[in-house]
Structures are given as C-alpha cells and as structure tokens.
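Sharing a structure, written as structure tokens. Questions coming.
Removed: one protein chain of the complex. Kept in place: all other protein chains.
Labels run A and B following the written order; every chain starts at residue 1.
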Amino acid sequence: MTPTAAAVPQAAEPVPAVVLTGLTKQFGRFAALRNVSAEFAEGKLYVILGENGAGKSTMLRAIAGLLRPTNGSVSVFGAQYGGLDSGRWILGQLGYMAHPSLLYDEMSAMENLIYSARLHGIDDEARCSDAIRLVGLDPALNRPVGQYSQGMRQRTSLARALLHDPRLLLLDEPFSNVDVASARGMVQLLSHMRDAGKTIFVVTHQARLLAQAADEFVWIHSGNIESRVTTLDLELVQ
Amino acid sequence: MKTPVLIAIAVVVALLAFGLYQGLVVAPTEQTMGDVQRIFYYHVPSAWTGILLFTANFFASIWYLFRRTTVSDSIAVTTAEVGLVFWTIVLITGPIWARPVWGIWWTWDARLTSTLVLWLIYVSYLIVRRFSSGGQTAVLAAALAVFGFADVPFVYLSIWYFRTQHPQPVIGGGGKLDPAMWHAVLYNWLAFIAFALVLCWFRYQLERKQRDVEETLALESLLEGSPR
Partner (left out) sequence: MRAGSVKDGAMSTTPTATTAAMAVPRAPATEKAIAPAPKVLFATLMKDLRLEWRSKDAINSMVFFALLVVVVFSFSFDPTGDDARRIAGGLIWVAFLFAAVVALGQTWAREIRNQVLDAYRVSTAPANDLFLAKALGNFLFVTVLEVVMTPLFVVFYNLRVIGPAYLLPVVAVLGTWALVVNGTFFAAISLRTRSREVMLPLILFPISIPALLGMVEATKIVLTGESSAKFWIVLLAVYDLVFTTVCLTLFETVLDAE
C-alpha cells in the first residue's frame, strides 16, 4: 500500500523513512506480524492503532531493529537491517520508548540521561537538562527514577528517547498514566518535532489526543495493516 | 521403513558383529590384563567416534552462526546428542575396565578426567538447549558450542600436565599396541562410525519432522487471521 502523496512537491524522489517488505514475525506458533508491506514517508506523525495483541508493539520493535524478522525485511532511511550497508549509524537516528521505562531506577533522571547521552557519544550536559525540561520535569530533581510516579517516569523515558535528536521517533504508549494536561503538552511537543522534519510513530490507545496533530492513522489488525486513513473516525476510538 | 534405511541398518549390524568377532575372538589376549583388556576395543573407538561427532557439532554451530539455517541447527543438536551417547560409553567402559585390573573403579587419571570434563561441558550444552525458549535456543547453544570446543585443548593439556606432576595409575594402558590388535580397534571404529551415522540419521529425521510440524502449525496460524 502506498502512502498518500505529500502536499509539497519534492524536487527529487525522497527516501522513505521506513519501508517494510513482507515483514513476518512469529513467536513459536503465534504469528505477530503477517507479511506486512508498507512505506512510510519522512516528516510525518503516524498513529498506530489496533486492539491488544494486534501486533503494534511488535511492528515498532521490528522498525527499531530489536527483532529479527522471521521473514521479510525492514529498512530505515534506505538502509536495511541485516543488509550490507546497515552500519551502526542507523541506530543513531532512532529514538525508542516503550512501556518498560528503559531507565535505571537507582539513578536520577539527569543521571539516566547523561549516561544515555554518553552511549550516543554526546558529552553535553546542557542537552540533557534541556530534554528533561522539554517534557516538563525539573533537571535538578535528585530523586531516583524508581521513586517517580508512573507518569513522570514515562516523561523521563520520552526525554531519553529524543535526547540525541533522532530523525525517527518510535513511541509505544507514551501517554499511558500521564494526566491529560501533560499529555496535551507532549502532543504539542511531538507536533513541533514533526514540523521540524522528524518522523514519528506513536502506538497508542488514546488516539483522540492525536486526532488533530497526526498525519495518518494506521489500523493494525491480526498482524497486518488493515487501513491507513488521514482522518480519525472518532466513533471507533475511546 | 524405506529399503535404503533397512540396508544401512543391516550393514551396521554386520559391521558391529564383525567388529565383535575381531575384538573378542581374533585379537590376541593381552599378556598382563587378560581378556578384560578386550573392552579396550569398545572404549577407544567410542572415544574417537565421540570426538568426530563433537567436531561436527562445532562446525555445524559455526555454520549456524553465519547462515542461521535450520539444517545447521538440526545437525548441531543431533551430533551433540549422539556424541554424548558415545562419550557416556567411554565413561562407563573406563571404570568397568579399571575395576578388575586395578581394583578401583575410578582414578583421576588424565584421560578419564578429561573425558569427564568434556562430558560435563556437552551435558551443559544440552541443558541450555532444553532450558531456553523459542528462537533464542539455537543462537545461545551455538555460542556455547564454540566455547566448549575451544576448551577441549585446554582440558586435555592442563589435566595431562597435572597428572605428570602427580602420577596415578593410568587406565587405558600406555605403551604400544600389538599390530594384531590394531585390526580389532580399526574394525570396531569403522563399525562405530557406521552406527553413529545411522543414529544421527534417525535423530536428524526426528528433529526435522518436529520442526516441520512446528512450521506447519505456525503457517496455519499465519494464514488463519488474514485481514478482513
């Protein structure tokens, strides 16, 4: 299925952000993804929807390179995972966030981000504090992340994901346990990042939050993309 | 069962029988140990066969790490299991031999100790295979196989040197082998290799069939939930 054409005419053929070709992933007998083929253009905010167990998180993990597909392939910005030119550099372009926080409970938010920055070769502490402020938290807060509320942990997780200015952001349920006002703030943040040229995938059950901001809604059912629409039928969501 | 398989089994049985004849009848009686020494014709060929199989396991594991094919993983598990069978035979025949000759079941002599260590290594390999889940099993096992095989020279070398420093009765008799006895050893080895090949073949078929069933069930579930 081809994505809808961009409104702004492009000079040359742009490389799509993500291309899935026959992507299949099986866990033993259970098929989480069935032969998914799709292209996703750069610079858009995609919302991935579907019921539990439909394969949304699996698809996100496959795009993040965390899964080895049973069949088929994933390519990000033109470089295929497992292919000859898939250098580590693709990973520098990705930001991933999921339900496990990917943070050390024993360290504060700032310590977590500083360490994460070092993993990406970034020594600048100011960027870490900026990222923390961006999600509405206080960088000076010295409490270990394990003592945070779920929502604050979620936001710290998001800060970690976008710290290194990734071109592609993959967010799995970023708004769960976050209060509505903060969630709206996060949506605005994502909106601005998309406007600045980032490609963003958001898996969520709270699609209403993104009803205005999103470029496309991708419905997943039973391991396959059922439909891709640009407007959200509000009756189908909570 | 198909005809070629029956023929193969018949050949193996014939070879084993011939080897038995060679070992128990034709080969001359050993001068110091007497007829008990004849167990040597099972002890040694089992060891050599086991080593061949563990070597095959090593190469199959490396092949899997590069190519990730189910064939290579199937071969790896097959050769490890059958190899362990022969290795267990070595461990059992050793003490059976030692007891009447030296009056003790076990000495921590170089060869027997090394055999035991290798046995432990490959048992741990099989346990990891059993205890790990899903798609990871093959990768983890293959990695472990590389470690195990890399360890083999260290095991033999270290234990050998240890024993030269602290000598103990040696099971398996050092020294030269009478040429007449070589026939028995080699025939038995040939028979054991043929036996091992047949065992591997059966085990491999079993492994393939299991995987086929898994894949069919997986494919079914794949096709079941097609998009509406």
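Rule of thumb we're sticking to: contacts are C-beta pairs under 8 Å (C-beta built on N, C-alpha and C of every residue); 3 or more make two chains touch, one makes a residue touch a chain.
Quick caveat, the model's predicted, so the values are computed rather than measured.
Participant: Among B:Tyr21, B:Trp105 or B:Phe147, which one touches the chain that has been omitted from the display?
Facilitator: Only one listed residue reaches the unshown chain, and that is B:Phe147.
Participant: Given the contact definition stated above, which residue among A:Val135, A:Leu171, A:Ile200 or A:Leu232 touches the chain not shown here?
Facilitator: In the full complex, the listed residue that touches the missing chain is A:Val135.
Participant: Among A:Val19, A:Val47, A:Met152 or A:Ala213, which residue is in contact with the omitted chain in the full complex?
Facilitator: With A:Val19, A:Val47, A:Met152 or A:Ala213 as choices, the missing chain is touched by A:Met152.
Participant: Touching the hidden chain in the complete assembly: which of B:Ile121, B:Met181, B:Ala194 or B:Ala218 does that?
Facilitator: Counting the whole complex, the residue in contact with the absent chain is B:Ile121.
Participant: I need the residue numbers on subunit A that touch the omitted chain, in ascending order.
Facilitator: 64-68, 87-89, 91-92, 94-96, 98, 100-107, 111, 115-116, 118-123, 127, 130-131, 133-138, 140-141, 143, 147-152, 160, 162-165, 178-179, 181-182, 184-186, 188-189, 192-193, 195-196
Participant: Tell me which stretches of subunit B touch the chain missing from the display.
Facilitator: Spelled out for subunit B, the touching residues are 65, 117, 120-121, 124, 127-128, 131-133, 135-136, 139-140, 143-144, 146-148, 150-151, 154-155, 157-159, 161-162, 165.
As a working rule, only the chains that are shown with their structure count from here on.
Participant: Using Cα averages as centroids, what's the distance between subunit A and subunit B in whole Å?
Facilitator: Each chain reduced to its C-alpha mean, subunit A and subunit B end up 50 Å apart.
Participant: Show me the residue ranges of subunit A that touch subunit B in the complex, using the header's touch definition.
Facilitator: Per the stated touch rule, the residues are 24, 26-31, 34-35, 68, 221-226.
Participant: Can you list the residues on subunit B that touch subunit A in the complex?
Facilitator: That would be residues 134-135, 214, 217-218, 221-222, 225-228 of subunit B.
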